[in-house]
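Comments concern the structure below.
Heads up, one of the protein chains got dropped from this complex, but the rest are sitting where they should.
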Amino acid sequence: MIRRLIPHPLLSIMLTLVWFGLVNKFTLGNLLLGAALGIIIPVLTAPYWPNRPKLGRPLSVIKYALIVLWDIIVANVQVAWIILFKRNANMRSCWITVPLELTSPEAITVLAGTITMTPGTVSAMLAADSRAILVHCLHSDNPEADRDRIKQRYERLLQEIFE
Amino acid sequence: MTVVDNTLIIIALLPFIGALVPGIMIRAGRNASAFFTAVPTALALTMLLLHAPAVLSGEVITAEIEWLPQLGLTAAFFLDGLGLMFAAMILGVGLLITLYARFYLSGDDPMGQFYTYLLLFQGAMLGIVLSDNILLLLIFWELTSLSSFLLIGYWKHLPEGRQGARMALAVTGAGGLAMIGGMLILGNIVGSYNLSDILASGEAIRASEWYLPALILILLGAFTKSAQFPFHFWLPHAMAAPTPVSAYLHSATMVKAGVFLMARMWPALAGTDAWFYIVTGVGLITMILGALIALFKDDLKALLAYSTVSHLGLLTMLLGFGTPIAAVAAVFHILNHLTFKAALFMTAGIIDHEAHTRDIKRLGGLRKLMPVTFIIGTFAALSMAGIPLFNGFLSKEMMLEEAAHTDWAGNPYAVPILATIGALLSVAYSFRFIVHVFFGPVRDNYPSKPHDPPFGMWAAPALLVLAVVLIGLMPHLAEPVVRAAAGAVTGGVLPEFHLKIWHGVTPALYMSGVAVLGGAILLTLHAPLDRLWLRTPRPEAKVIFDRLMAAAVGLSRRITEITHDGSMSRYLAIFVAATTVMGYVAWSGSGLPLPSRELLPIPPLVFVGWICILLATVSVALMHRQRFRALVVIGVIGLTISVGFVYLSAPDLALTQISVETVTIMLLLLALHFLPKTTPIESSVPRRIRDGVIALAAGGGVAALSYTFLLRDMPSISEYHLANSYKGGGGTNVVNVILVDFRGYDTYGEIIVLGIAGLIIFALMEALLNGPAARKLRNADYSQDRSRDRHPLMMVIATRVMMPVAIMVGVYIFLRGHNQPGGGFVAGLVISIALLMQYMASGFAWTLRRQQIEYHSMIGSGVVIAGLTGAGAWLGGKPFLTSGFDYFHIPPIEEFELATAMLFDLGVFLAVLGAVMLMLYSLSRIARYAGETVNIEPMDYDPSKQVVMDEKEK
Amino acid sequence: MITAALIFAFACFGIGALFCLWRIILGPDSADRVLALDTMVINMIGTLVLYGIWQGTAVYFEASMLIAMVGFVSTVAYCRFILRGDIIE
Amino acid sequence: MNHWIIAPVVLPALLAPLIGFVMRHDVPLARTASVAGTLALMAIAVGLFVMSMGDPQVYYLGDWPAPFGIVLVLDRLSALMVLLTTVLAFIVLIHAIATGWDARGWHFHALFQFQLMGIIGAFLTGDIFNLFVFFEILLIASYGLMIHSGGRERMRAGLQYVVINLAGSTLFLFALGVLYASTGTLNMADLAVRMQEVPEGEAALVRVAAMLLMIVFALKAALFPIQFWLPGTYANAPAPVAALFAIMTKVGAYSILRIHTLIFGPGIEATHGLPGTWLFPAAIVTIAIGALGVLGARRLMPLIAFSVLGSMGTLMVAISAFTPVATTAALYYLVHSTFSAAALFLMADLVITRRQSDWLSARPATVQNGLFAALFFAAAIAMAGMPPLSGFLGKLLVLDALRDPGIIGWAWSAVLIGSLVTIVGFARAGSLLFWKSTSIAVDLPPAPDTGEDAPAPSAAEIAARRPVGVAEVAPTMAALAVLGAITIFAGPLTSFLDGTTAQLFDREGYVTSVLKLETEG
Amino acid sequence: MEIVIASTVGTLTAAGIYLILRLRAFAIILGLALLSYAVNIFLFASGRLAINMPPILNPYGDAAYTDPLPQALVLTAIVISFGMTAVLVMVALGAFLESDDDRIDIEEPATEGPEQGTGKGEAGAS
């Protein structure tokens, strides 16, 4: 019953927060309205999100978020450096395959997103059976190391969070 | 002298009323049809004759009904001597023709139809001669053209009939239209379309500077109708009609309408040099030419037709003389010609009916086989030749007498000599009719063995011949009629005259003698002359007319097909070029006030936006052939414009622009999926230059216009909107209050446009999927070179979060629209975009199956909600779309506003959402028809599910 | 100081937009054009946010948010068109 | 305030969605609703017509005063046009139902009602931008009706129709932009007031606005040189739709009449003489094009379409004079040409269904050849302006009204020669269709050897052999009957139109009514 | 700024017109889209240009606002032209699917097909 009324509790909370982001003013009326919408909208969209992803270990989530945030900043400085100062001739771009242990679609998505937002890599696509991810490196002297870094730094944490 | 009697109207209408009866009893048989045709005719004739004594004694009977007073058109009729004579002729001969046709036509012919046409025609003719209003006269005039078209084409399976009918219609119709012009001018000069007024204003008319055009136009009408040179050619071809028609139309009535008109208008138009030279000249030529051709025609009806042309020329010439006594002669000859010519046509008809041919060369010797017919035909022909003791002689003598006294541009001999030649030829063909048909040996090779017809068929011509002889012997019998009619022609004053057989030895007698003698001699020389005639090259009027007609049709077709060839780009080029030129013309007709606004600065960022939009626009134009590429660049333009709207204080516009833009691009991409991906080069360089020049001119014009007004201020009514938006409309977003309140009616219309668009697209999709396009779609292979992942996992997952957020944004934009940028329309689009995201992620079919809403109903309810919200104001006695709003405070929640405008906006929202989704639905249905698979899972492959399955397998 | 920074940032985003325009018009590949358009959208959002700071108003926020949202959707649609031809199937 | 004024807009606007979205699977119900709605509309129109006899009545939408909100104005002209529309609509609707046209595709009745809403709204509005909105409604509905039931030729012609009208709508907006930029108002009465204040030497912008608007309306009225769209559209539209479109060209004519008497009227210095000067030659050429098209036509539908074009030319010649007398004539001719075009198209539909071809060629005579010939004859003489039907009176009125020495020669020649050529063209066509056809033996299909091989007759063939029923032919007859009635009652009608014209040229009266001015000025 | 708007409107118009004069439906759709941009800006500009004066009433003060009316008109125009474009796209697609190309021009059949009647008619003859 509750599961049908609130199919995705996290989503409901997030939507209520989004509502505050939108109205940009904290009032009781807005809280009520935001909460109401936060409950109604997931019910309406529930058919499109049939399963509820398991999400464990809030601490790991925060840890992961901080790591990624830091990496994003680093990534940007790195990429900016490459764009500005590296001669195109010296650029060694390559493709790498990252085999995946993850099976949760949510986890795979987060990993792929992370890869894209972090140093010198862009996730290009998945294998047809989602067991590997194709990554493009802007400049890499050692592709194997990059692949290992992805697996070590992100995939393991994500496995903890999602499974 | 003038007596009002409304029975005149009944007389005029009787044939039309009568026409209904045979029309209804179309299958009732010949006797019934003939009887019910004869009844109204006879009734009208009787009523007419009851008026005869009064009219002959000089009274004029009138009647009128108001019809279109603003135009000066009244249903006014009058009966004077001329009218009486003609009306009696029309009805009397009509009666005879009714009788004759009953026997002449076969049982297979649709008699009801025939008699209907006949009565229509009779009514039209009667109308002409009784009209006291020239506009009314015009109406009847044109009606004779139309009804004779039907009569001539009566045997519709015969090409000659159809062609003859069309030719007659073209020629007499043209004349009729010219006459309309002439009559309207007359009306203008006189200030009234009343015929009596016009006839009384002859002086003024002849003095007017518009006299000559009016005269020419009216004469064109008369000449075409009366088959005067050079319009004579249609008459013989009208002979394709059944003989009763020829007898009626082409001897007694229709062709005389032109003569009647000249006689009728005589007091107003005659008596000038222009009248004399045109009318007399044309009459003379026609008389001689018609007679000459008649002499060499082998077809009996053709001979008679050309003789009619000739006699009509004679009449015209007489009227052209412009003297009262010539008018008397004309009137008398009208009467005489009627009697003998109708009899002759019927005779020809009888011969055709019995011998199954009308070819003179295959006839001869009928005197013994058809004695009755012989007598009738011979008497009538002798009258036509102008032999004494027959009525034709009398009027012809008068004609020659008048001709003898007429100078042509100072030359006293031209007219008499030519008139004598005409008479001579007339004698020749009349004799030929008698000699070559009735005399000579009896043949043994007639197509059918001829004998006299039943009494019913020869009764009518016999009656007419009786009149021929009676008038010929005792002309004073006809005198009252002729006097009354001629008096009407000349306007009352007639010189002393008497109709009598012997006038003494006059120039006319000599001329007549010469004519008879010459005619006889000519006939003896007929065989060699005929061979000469056949060898002589001469213009064949029908061939010329046909060629002209074919040329006209061909030319029209060429012009039409060249100009309206379906070339859209040219249509548009002309449209744009014309608009630009006309705009410039309008512009250059006046000046401008001085500029009153200061220019706003161009900050660097605006400059960047400017470059973006200009470059993008130019590149779309230049590389539009790469369609996808063009769509991407269009995206830049839309984006830049949105940001520009933000900069220029129009946030609502920016929101709307960007969301509409996105949905539009979606639609275009969906459509482009089926369309070719590139546009071939098809237009030549000069064409592209031409288009470029037009485009630059128009663009320059628009730029100049906008620059002009941007520099100048103007007072606007929107001060009121700014002042009353919050007070009267309950909202601080003035644009939104205008949309849902001040001009909510526009918005109502706008969502209806969207609703209709949804309907059309759905209807179109259904039509396509049930039409030939469906096969094409099914056979088309759209899957070449396609990526294999259709519903990528990442997109699906991202959408699961994004879509609820986007819906939230939509709700937010809807709720705040009245006071801040936003509103129902943008909200509808945002939610559509949110749903679109879901469709792109998991496919339309998968998504739709999980959806509770039906788009059709959504549009409908949106439109209805908006409409009912508007109509709700009626409950308070207020006009449609009057809004109400109030502020509520329920502690502890802060104060909030509720407005009916929001309900209206909800209607807008629903209509927009429904329309957009229905469009997408329709396009995607077409795509699915093209053999695309439908997924049952939200994403291509869900690795987590597979794990579960793997475990199960274990 | 903020003003100077704003002017600098405006210039950056403006020049950035022109770079994007360059790629959009010249390509060479369709993917480049789509990428450049997406980047241009982001540049425009940045500009709008900066403009909000400049004018001290939040009125332009909705526009930025909406542009971000629809920018994403249209980019995906363009790509799907390249990939599959049919953007919703 | 008289709430009935809005009724003819709201009724179809509420009915259409119900038909389109609720009753879309139930054809009989949709038909009933559509007929009932149209009848009700006609009743309302009659009521409004009666009410319109006094001063113009104004409906202030949203209870906002003019010129700030949108107003509807019921005067004699708008009432007449609304009545005309509803009568025509009823006739066409019955035809569409009786012949089954409405069921050959989706949403006919909903689109039909929306179409009526758009047309009526355009006639009633007193706001220039709202006029644009209702133009769009009537246009988009007409797009749907135009391509109703699909098919290759119709789709392609429909595409052209849509494109040219979208170009026209764009121009309309440009014109409105210029107009608003130079006057700052949208209410027609207010525009009329402000236009009087524009100094003669500073009128470049409003002159452009006046001209562009005229071109927009001339496009709808299919005037040279922007008439090209009409023949293709009308010839390819479903016949009842083409018959309904007879009123659409009139919307253009109406708008020119309204805008260029009220706002840019004869007394306005700024735009003095501008409209008439250009309309007149354009109308003359339009007559010529129409006449040539009729004469040269190879097919029946284009022939009729070109005759409609010619009649628009005649109508616009009369309008271009901008005098009361000529306007009365124009209005009479407008009523006439609407119904004669409708009669022709409806008749053509019956004939083409039976001939299974609209080519003007001899084919075996169809059933009821005589009936069709009679209908054709009547409708053709009406359209060509031959007596006894109203076309002749209309033509006389027009000719009589155009006596200005500067134009009389051109106007009279064009109108008279135009009708001659038209009647010859019609005669040629009728003789081919109904006379020559009787000379061709009906070639019956050979007797089937085996029951299996004989192809079953298609639906079209079955329809072709079936004689028309009363319901099918009644609408055509009704259109002709209207023509007969306006012929017989030409006097009373014309005196009503005189009043209409007087009101139309009474700018002060209109302005006073709308802006509720107590005293003039 | 005024020259920016004027030139933008002019360029969009010119490009739009050039495109609607092409021979393929798709180019015409693009052209009409550009024209619609042009006319929207034009109509918007008829209220004159103003920077940072959105017509959102400010409860705190006596602010200046730009003319809101043209904005409302443009909104209506945008929505209408969206509906029109959608229909146009569908009709163009329909026309394409029913025939073999997306040409905008129509070639009239010069004669009645051989299977239909004699076709010769009485053409020019009367």
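As written, the chain order gives the labels A, B, C, D and E, with residue 1 at the start of each chain.
Keep this in mind: a contact is a pair of C-beta atoms (placed from the backbone, for glycine too) under 8 Å apart; a residue touches a chain by one contact, two chains touch by 3 or more.
In this text, contacts and distances are computed from a predicted model.
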| item | value |
| --- | --- |
| Protein name, per the UniProt record, of whichever chain is missing from view ("Na+/H+ antiporter subunit G", "Molybdopterin synthase sulfur carrier subunit", "NitT/TauT family transport system permease protein" or "Dehydrogenase") | "Na+/H+ antiporter subunit G" |
| Which displayed chains the hidden chain touches across the whole complex | A, B, C |
| Hidden partner chain, touching residue among C:Ile25, C:Leu50 or C:Ile88 | C:Leu50 |
| Among A:Lys63, A:Arg131 or A:Lys151, residue touching the chain not depicted | A:Arg131 |
| Contact footprint on subunit B, counting only the chain that is left out | 785, 787-789, 792, 794-795, 798, 801-802, 805, 845, 928, 932-937, 940-941, 945-946 |
| In subunit A, positions touching the absent partner | 17-18, 20-22, 24, 72-73, 75-76, 79-80, 83-84, 88, 91, 93, 95-97, 99, 112-117, 120, 122-132, 134, 136, 138 |
| Contact footprint on subunit C, counting only the chain that is left out | 1-2, 4-6, 8-13, 15-17, 19-20, 22-23, 29-32, 34-36, 38-39, 42-43, 45-46, 49-50, 52-53, 56, 58, 61, 64-65, 68-69, 72, 75-76, 78-80, 82-83 |
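Note that only the chains that are shown with their structure count from here on.
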| item | value |
| --- | --- |
| Target subunit E, source subunit A, minimum contact steps | 2 |
| Chain at maximum distance from subunit A, centres defined as averaged CA atoms | B |
| Chain whose Cα mean lies nearest the overall Cα mean | D |
| Where subunit A touches two or more other chains at once, by residue number | none |
| Subunit E residues counted as touching two or more neighbouring chains | 20, 25, 28, 38, 40, 42, 45-47, 52, 54, 56, 69, 73, 76, 80, 83-84, 87, 91-92, 94, 98, 104, 106, 122, 126 |
| List of subunit E residues in touch with subunit C within their complex | 52, 54, 56 |
| Subunit A partner contacts - residues on subunit B that touch it in the complex | 788-789, 792-794, 796-801, 803-805, 807-809, 811-812, 816, 838, 842, 847, 850-851, 892-894, 896, 938-944, 946-947 |
| Of all residues in subunit D, those that touch subunit E in their complex | 129, 133, 136, 139-140, 143-144, 147, 150-153, 155-160, 162-163, 166-167, 169-170, 173-174, 176-178, 180-181, 186, 232, 298, 356-357, 359-363, 428, 431-432, 436, 440 |
